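For this view, one protein chain was removed and the others were kept in their places.
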Amino acid sequence: MKTFENLESEVRSYSRGWPTVFEKSKGYKLWDTDGKEYVDFFAGAGTLNYGHNNDAMQEKLIEYIKNDGVIHSLDMATIPRQDFLERFNEVILKPRNLDYKIMFPGPTGTNTVESALKIARKITGRETVISFTNAFHGMTIGSLSVTGNSFKRHGAGIPLHHAVSMPFDNYVEDHDSIAYLDRFLEDSGSGVALPAAIILETVQGEGGINAARMEWLKKVEELCRRWDILLIVDDVQAGNGRTGTFFSFEPAEIKPDVVCLSKSIGGIGLPMAITLIKSEYDQWGPGEHNGTFRGNNMAFIAATEALKNWENDEFAHAIQEKGAFLKSEINRLIDQYPELNGEAKGRGLMQGISIDKEGLAEDICAEAFHRGLIVETSGPDDEVVKFLPPLIIDQEGLEKGLKILEDSIKHVLKQ
Amino acid sequence: MKTFENLESEVRSYSRGWPTVFEKSKGYKLWDTDGKEYVDFFAGAGTLNYGHNNDAMQEKLIEYIKNDGVIHSLDMATIPRQDFLERFNEVILKPRNLDYKIMFPGPTGTNTVESALKIARKITGRETVISFTNAFHGMTIGSLSVTGNSFKRHGAGIPLHHAVSMPFDNYVEDHDSIAYLDRFLEDSGSGVALPAAIILETVQGEGGINAARMEWLKKVEELCRRWDILLIVDDVQAGNGRTGTFFSFEPAEIKPDVVCLSKSIGGIGLPMAITLIKSEYDQWGPGEHNGTFRGNNMAFIAATEALKNWENDEFAHAIQEKGAFLKSEINRLIDQYPELNGEAKGRGLMQGISIDKEGLAEDICAEAFHRGLIVETSGPDDEVVKFLPPLIIDQEGLEKGLKILEDSIKHVLKQ
Amino acid sequence: MKTFENLESEVRSYSRGWPTVFEKSKGYKLWDTDGKEYVDFFAGAGTLNYGHNNDAMQEKLIEYIKNDGVIHSLDMATIPRQDFLERFNEVILKPRNLDYKIMFPGPTGTNTVESALKIARKITGRETVISFTNAFHGMTIGSLSVTGNSFKRHGAGIPLHHAVSMPFDNYVEDHDSIAYLDRFLEDSGSGVALPAAIILETVQGEGGINAARMEWLKKVEELCRRWDILLIVDDVQAGNGRTGTFFSFEPAEIKPDVVCLSKSIGGIGLPMAITLIKSEYDQWGPGEHNGTFRGNNMAFIAATEALKNWENDEFAHAIQEKGAFLKSEINRLIDQYPELNGEAKGRGLMQGISIDKEGLAEDICAEAFHRGLIVETSGPDDEVVKFLPPLIIDQEGLEKGLKILEDSIKHVLKQ
Partner (left out) sequence: MKTFENLESEVRSYSRGWPTVFEKSKGYKLWDTDGKEYVDFFAGAGTLNYGHNNDAMQEKLIEYIKNDGVIHSLDMATIPRQDFLERFNEVILKPRNLDYKIMFPGPTGTNTVESALKIARKITGRETVISFTNAFHGMTIGSLSVTGNSFKRHGAGIPLHHAVSMPFDNYVEDHDSIAYLDRFLEDSGSGVALPAAIILETVQGEGGINAARMEWLKKVEELCRRWDILLIVDDVQAGNGRTGTFFSFEPAEIKPDVVCLSKSIGGIGLPMAITLIKSEYDQWGPGEHNGTFRGNNMAFIAATEALKNWENDEFAHAIQEKGAFLKSEINRLIDQYPELNGEAKGRGLMQGISIDKEGLAEDICAEAFHRGLIVETSGPDDEVVKFLPPLIIDQEGLEKGLKILEDSIKHVLKQ
């Protein structure tokens, strides 16, 4: 690890918590240079929903390279881009009756969010965007403005504007956050301007695996319709099947005006992002938002391959079943270890245990790493142990990971 | 092209100017699906300095995929990351006596710029950043704030703050822009606060291939030292050998406090960016700036391979020679076609012809495309024909491209 | 009225609602050029608490003018300034055990608020200020940022920043606004930065005569103490005895860090404002906030005379008694005219009836004007008939005014 300590910036973080050099990976497993095996309950922070090094994707990539396929193309037309556009339309949009134009905003989550905010402001001619407590939308100034975390906000070094933070579902006990939002919108003396957009994650990944109720999501959409506000769903982490459906908002039966996708959209972990915009709102001028790496063709190839999982319902059902199993196990752990003061969070394969004792969640994750499980914390005080296994994990893998976790809990509680 | 028109957002731009589907590429050439060959004077907007599909890089990538190497790793430690850090230090930093820590800020140019602005603001506790007229630093709100182009700025949909635009070298005829900058800094009544940083491109790529004089760069550095301002060089487009040395600022003998690299740093066109920060200023907290795709291992592999070009001076000399040839050809064209009212711009293999007649530069580039040359315009009014061939282009390639260009000029002038 | 229509800007407002030329005034009465008499339930928007043209003040002013006293003096030392400082300290601060330094920030309400915001930001080094829904603090950009009204905010023509609007007491039915505020402050992921200050009116005059409960004020002060936030009370309209004590916050037994006074502080209606700052926070540099008209000596003279009312408790008791009478009358009207859907608002001699039917409150005030009563509406939808009689009004005056009001209600309801 000397290389990293000596040459890399102090900003590095994961290599501190998991201080080993990783070498290989396949499916839900990783190995380090000592050959030690790790079960992966992290999935590259939600980027490896389809697991590590999927065989079919690997083959397609190798073939493309061997054929001197165009690797980098900005937004020039290429075959992988064409294939992706067509398959995404066929497999994802059409069956869900969604009339979105597909934008390639640059290959990162923060880029899709920045593009979403821009188009919402352009369409409405308004400036304010409403975001929610404990939201995480990215680290560039536009996205950071709608992010809740004070450490990350403070890192901007400048005040962050044009955003108003409203309470997420269940934020204040016994208070209806929709009632607040509604009151602020309808009262012309509230001090909050009519916003261009409301941006939300249906399950807040970094913010502590806070899952909004479907009913709450529906009500937010209703408010947006009543006040002519654009609804942006940031599905960067919760999308791509993470919660059991391709888009996380499908069970709420809402139709956001703009959807942000990144992370697992690239299939195998290659940088990629897309912004979905209702046709009527796709009023960009050419190049009004751009970026060099909008044409990562290798990512398009893996992305297109990944879409095969969505041609029928099997994959979705399997995720839902695994999610149910994980939920029951989490509840069991909470019951069995009351010292945790645990609370179950999340849905699908995006779940966690909130542990109401300072530092305990971090200790458990550190212990789990030593025992061969990659799992991280989330939440404003790192109080949630966050389970984000690859969606392709099998029962054996889940049990193996949960066993390590339980052992780690026991070990830490004993101390 | 129907697919792109029907399914992709209106924001697409290059596929409009070059309306064909590209399939293969090698060295300085591209082929579309009809098998038509194109000479590349664009290099993926400066991302393909080492040419398309370099054989050695292809082999390394295929080998890595075949071995199930970790593709995506955020800032976890991996072998490709380690190799890159060590080689970059050995080949680039040490020989130039540069004491920088290496930060991976997310794999795009705008990400490295956003991180540079953040650290400068953190270090100094100040908010304002001085940028220059016709600067281009990126499209997310932080980077866009220090970008000059009004169409792109307007796209933000919000006012852009914390930045002051000062005249670049030679901005106003017969006016010394340093005198102006100096006066604003020394006068406590100027209305311009002492800035955290001055950010600049030594050659403004998007802004019209405006090359600052070395003397001007030295003076800017002197001002920074006198007033304790950080100097950030955005070498995203001009770096990686584009102007004839690895960093574009080397001939000026300055040592920026922060350097932004992206585009060609990834070797073969894969998304990657790094931010170089003087050790003493590397005062980040862990994770204070982050991003999902900081660990694009395939890019690290190609990047490390690319560094081989810098182990001795041959590559640099070759670029300089090609640059001199290009300069002489540009001057010849300007002389031969006085109707262009042409002006030679830029240095190294980052040159252009500014054409003082509305729409003419665009017409020439459109005609060149039909004749098999990929070349684009730049500048606030798209008035510059911009030559950005891959650095590995040979004499034959340069001549071929210039021949097409000259034919295009003739053709367009005839009309 | 032709002169005003032809020569004065469209921005004029009161002369539209009360379209007559006023000539004389005394006590609680005004007369127009036709000799028509009006009972004043408006008191110059709270500026004439001591009534029109108080005899003693008139005498003092005339004497001062006759003696060639210095009229205008910025913050030079003059006798009227000295007298005011000493009497204000003796009569107001000392008996209430308040250790404030007195600042003259320019002679308007918005000026004292701007100075309060500045000193709070300087002391804490923070930028955000929390204000409340339906707050009104002034029309210059700093004060407007903490004002709720959307029409007035929109008039800025620029986005208003560095302020967060939180729910005032009883803002959302059955929701505890303190719980909400508390949650946003304690959660580091809330998206709301620790503020420099919380600014509030104990009774919101322009916002609809919303009176906070004493218990709520106490809790806000506790939050401020816990989080080391400065508490600013804007007592411009509610202070100077309006609610029955000199400062409106006295019954809550809180000690704000900064208090803003203007309007009636000048005694007879002459422009004046002061900012009271806890000694420990009086860390201004000389001239760090200034303004030309900080030395309006005529206002100081009337102000000093006005302080005589506070040398014992009689004046306060009288206000409280009149307030109680007014409250009972308001309740009677609400009972007697159920068509109003009336709700009693406010306390002391700052009360109102909120009327839940669009336009009705305005119609009543218009009718009252024709019948000889000056009374205006307030609230985000002009839904409150607002009673702000001079504090020196006698029982006869109150009854006379209320009689006209009741007649106006009857008349309007009949239509």
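First chain written, first letter: the chains are A, B and C, and each begins at residue 1.
Heads up, the rule we're going with is that a residue touches a chain if its C-beta (ideal position, glycine included) is under 8 Å from a C-beta of that chain, and two chains touch if they have at least 3 such contacts.
What you see is a predicted model; the values in this text were computed from it and never measured.
Screening B:Thr20, B:Ser165 or B:Gln283 for touch with the missing chain picks out B:Ser165. Interface note: of C:Thr47, C:Thr202, C:Gln320 or C:Ser408, the residue touching the hidden chain in the full complex is C:Thr47.
The omitted chain makes contact with just one of the residues B:Glu86, B:Glu127 or B:Glu399: B:Glu127. Subunit A meets the missing chain through residues 158-159. Although one chain is not displayed, its contacts with subunit C can still be listed: residues 1, 3-4, 7-16, 18-26, 30, 33, 44-48, 52-53, 58, 61-62, 65-79, 81-82, 85-86, 88-89, 101-111, 114-115, 117-118, 120-122, 127, 138-143, 145, 151-152, 155-158, 161-162, 196, 262-263, 268-271, 275, 277, 282-293, 296, 298. What subunit B contributes to its contact with the hidden chain is residues 127-128, 131-135, 146-151, 153-154, 159, 161-165, 167, 171-173, 175-176, 179-180, 183-184, 187-194, 207-208, 379-381.
To be clear about the criterion, only the chains that are shown with their structure count from here on.
Seen from the Cα centre of subunit C, the chain whose own Cα centre is farthest off is B. With each centre defined as the average position of its C-alpha atoms, the distance from subunit B to subunit C rounds to 58 Å. Chain centres here are Cα averages; for subunit A and subunit B they lie 30 Å apart.
The residues of subunit B that reach two or more other chains are 158, listed in rising order.
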